[in-house]
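Dropping the structure in here first, questions after.
A single protein chain has been omitted; all remaining protein chains appear in their positions.
Chain naming follows the written order as A and B, and within any one chain the residues start at number 1.
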Amino acid sequence: MTQQESTTNEEAEELRIGAFICECGVNIAGAVDCNAVADYISTLPNVTTAVVNKYTCSDAGQDEIKKAIKELDLNRVLVASCTPKTHEPIFRACVEEAGLNPYLFEFVNIREHCSWIHMWEKEDATRKAKELVRMGVARAALLEPLQSSEVPVTNKALVIGAGVTGMQAAMDIGDMGFQVYLVEAGPSIGGKMAQLDKTFPTNDCSICILGPKMVEVNRNPNIEIMSYSEVEEVDGYVGNFDVKVKHKARYVDIDLCTGCNSCVEKCPVEVPYWEFNEGIGTRKAVYVPFPQAVPLRALIDKSICIDCGACSKACERGAINMDQEDTFSDLEVGVIVVCVGYDVYDPEPNHDFGFGLYDNVITTMEFERLINASGPTMGKVVRPSDVVQPKRIGFVQCVGSRDVNSNIYCSSFCCMASLKNAQLIKEKYPDSEVYIMYMDMRTPFRMYEEFYNRARDMDIHFIRGRPAEVTENEDQNIIARIEDTLTNKIENLELDMMVLSVGAVSPESTEKIRQILKVSRAADGFMMEAHPKLKPVDTTLDGIFIGGMTQGPKDIPYSISQGSACAARATRFLAQGKALTEGITIAVDEDICVRCEVCVPMCPFQALKMDDDGKLEIITALCKGCGTCAVACPTGALQQSHYKNNQILAQVKEVFAYEEV
Amino acid sequence: MADNNDWEPKIVAFCCNWCSYGGADTAGMGRFQQPASTRVIRVMCSGRIDPLHVYNAFLEGADAVLVTGCHLGDCHYVNGNEKTELKYQFLEEMVKQLGLEPERLHLNWISASEGERFANFINDVTAKVKEIGPSPLKPEGVS
Partner (left out) sequence: MVEVGDKLVGYATDDEVRKRGASGGLVTAVLAAALEKGMVESVVVLKHIDEYEAVPIITDDVEEVLASTGSMHSVPVNLAKYAVDRKVAMPGKPCDIKAVIEQSKRNKIDLDNTYLVGLNCGGTMPPVLTKQMLIEMYDIDPEDVVGEDIEKGKLIYRTKDGNEKAISIEELEEAGFGRRKNCQYCQLKIPTNSDLACGNWGVIGDLAGSATFCEVMNEKGKRLIENAVEAGRIEVEPASDKAIAIREKVNGVMVKMGETTQEKVFTQMPDEERLPYYREALADCIDCGGCKLACPVCSCGDDAKCTLFHNLGDNYKMSMFHLVRLLHLSDSCIGCGQCTDVCPVDIPITRIQMSFSIPAQTRLNYKPGMNADEKPPFFEVMIQ
């Protein structure tokens, strides 16, 4: 125990601790003699009462606690039962209803940590339970009341990324009546979905269902689209974010441009179109991203522009402005939703399955652009080497997914994507032979299994195996040597074209926004949610939400659901107009603080600052209560409330205290 | 040294709320039986564990002290466990220099879903510590 803090609270009032030992039916009582524990605990100093309940968390149990607080004038409550990770909020609310500060409540785990793991050692379990509760009593004696505070919330939202997820989130928030800034790094909203041909399981034309959504977003009076823009800086905390956005120069005045394409026709510079067409087909130096783009405006790629002025001459509205500069906006928002999407896995560096070595090995995204009716080949599926329709097409699944050499996760949409692509080929070119080389077919959701059955009925060949070796012959046909593990037969499959069903990876370009916001990264490289089961779109940072591919590979219906989920989670703050901050935070004793500033860089939430007078300033709204700064502080001036040194050490001491047997 | 068969070590385990405490819970939910040697002390983040808490535990009589938290990269507070790892280097170096047996101090990252792993860890450490006997720093009269 330290000399600094005493064992009583500030007002030096008499401690009256109430201990409630739960039997949890037989879950605890089966191994722990709860009555013996209660008897023992009631002999400890400061314990006013120690009782046994059958189910402390039940209404009856909670009522008993509230009654005891009032009748016995308890000022600390201890419950010994299951894990605080489930019921701590319930009991804190319970004691608060009875008029006691919720942080004067202590939870001891004698179920998961005791009765369930010493099921047949009753004596040991009971002795251990006594010790655990004794530790809890010692800590309860030192607990102090804490308050969470309220911060006001600016009633505007920022959605970063205008793919289908971001668009959905923006629409939902906008429809609820709140202003949304929708920032998109590319020149048009729509994301990857705009590049797809058809979407499973309905085989709807992608842009046909996306296009109207894009128009809706554009027309929504509450949504301000900031295209070709990027977030540069974010400061502040939930409810009060200061965001700096850079609007990149298009060298085209978007208020004058109508997207008529006159400039594009005249431009003499032509290069492969990577950004939208996967390098198939070309674009000009000045270009409109795609026919359904929103905003439907041109932009100039100055890295290849030769400054000939043809576009300026062609434009009747004088929209070309070669001297345009980047501009900046400062936004104040209350919540941030991050839906920055994915990149397809690139099989080029490792030449997976011959990609990059043989012309006729392509990715599914390239395939989408080929079969898309408004794509560079107007929907004709042709193979790269001789621009001839391939009669035999093979799909290889799990490229860049489920692979220890690249990514071990499953990208979740690739099975369905190949089933769809295979079906489309068979529909368009009924005389083709289509093969799908797979490890497992994953078709879990609504209508997905039926979709799989449909593909099988269409005489598509399924080979359960992965090509062990891929070569090309003198006609540049692809030879895939593969074992069908269901028939145990090895064959050299000759294909005119092979399509790699590539998975999703987190784009490198999103690293910047991830670091600006300080969102954690999960093991698979995508951004990390607060809890994979219970909080799939929250992050550990209040007021910042992630959805869609940003939170991991998924398909369109799942992405749209998450877009709406983000909107719902975000609007909680906007609707209430205020946010509650963490009650467990940090406090500094200024008499002890020697201004060494070791603590300041420790905080990952930037909650610590030295103010102009050289004193330590704690931004309580940002503090999440991890306590790492308190460990770094050499003097002990920084203390984490609810986990102060004396509170922790009191528990340690009680482990070894002498017990009257 | 006391009769080893009867003597049970007392192990203090500092667990972080989000991962390793959850791992201990999952061990319980999975009914992975363990010796009654361990007393879990909950903190919000493994980064809250001051090496001085570890010393204190030894001086009070702990036969072993466990510092546990989330796997690197998984910390609920972004990088708390990385700070733990740094401080642990100092702690480990000091404990080695002091001559305390290395079996008495462990750092382990355990996620909330790794119940069996937690149980195995406790079983292993308890068995090892039983072999080497009570801590030389244990005060007289403390069991």
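Heads up, the rule we're going with is that a contact is a pair of C-beta atoms (placed from the backbone, for glycine too) under 8 Å apart; a residue touches a chain by one contact, two chains touch by 3 or more.
Quick caveat, the model's predicted, so the values are computed rather than measured.
Peer 1: As a test of the contact rule: which chains in view would the missing one touch?
Peer 2: In the entire complex, chains touched by the missing one are A, B.
Peer 1: Among A:Val382, A:Cys410 or A:Val598, single out the residue that touches the unshown chain.
Peer 2: A:Val598
Peer 1: Which candidate, B:Ala13, B:Val43, B:Leu66 or B:Leu91, sits in contact with the chain we can't see?
Peer 2: Considering all chains, including the one not shown, the answer is B:Leu91.
Peer 1: Could you pull out which residues of chain B are in touch with the chain that's been left out?
Peer 2: Given the touch definition above, chain B has residues 50-52, 55-56, 59-60, 79, 82-83, 85-87, 89-91, 93-94, 97-101, 136-137, 139 touching the missing chain.
Peer 1: May I ask you to list the residues on chain A that touch the chain which is not drawn?
Peer 2: 1-4, 591-592, 594-598, 601-602, 632-636, 645, 649
One rule holds in what follows: only the chains that are shown with their structure count from here on.
Peer 1: If you average the CA atoms of chain A and of chain B, how many Å lie between those two points?
Peer 2: 32
Peer 1: Once bound in the complex, which stretches of chain B touch chain A?
Peer 2: 8, 10, 12, 17, 21-22, 24-29, 31-36, 39-45, 47-50, 52-53, 56-57, 60-62, 73-80, 83-84, 87, 119, 141-143
Peer 1: Provide the residue numbers of chain A that touch chain B in the complex, in ascending order.
Peer 2: Against chain B, the touching part of chain A is residues 83-85, 109, 111-114, 116-121, 124-125, 127-128, 131-132, 135, 518, 520-523, 528, 530, 540, 584, 602, 604-605, 624-628, 630-632, 640, 643, 645, 648-649, 651-653, 655-656, 658.
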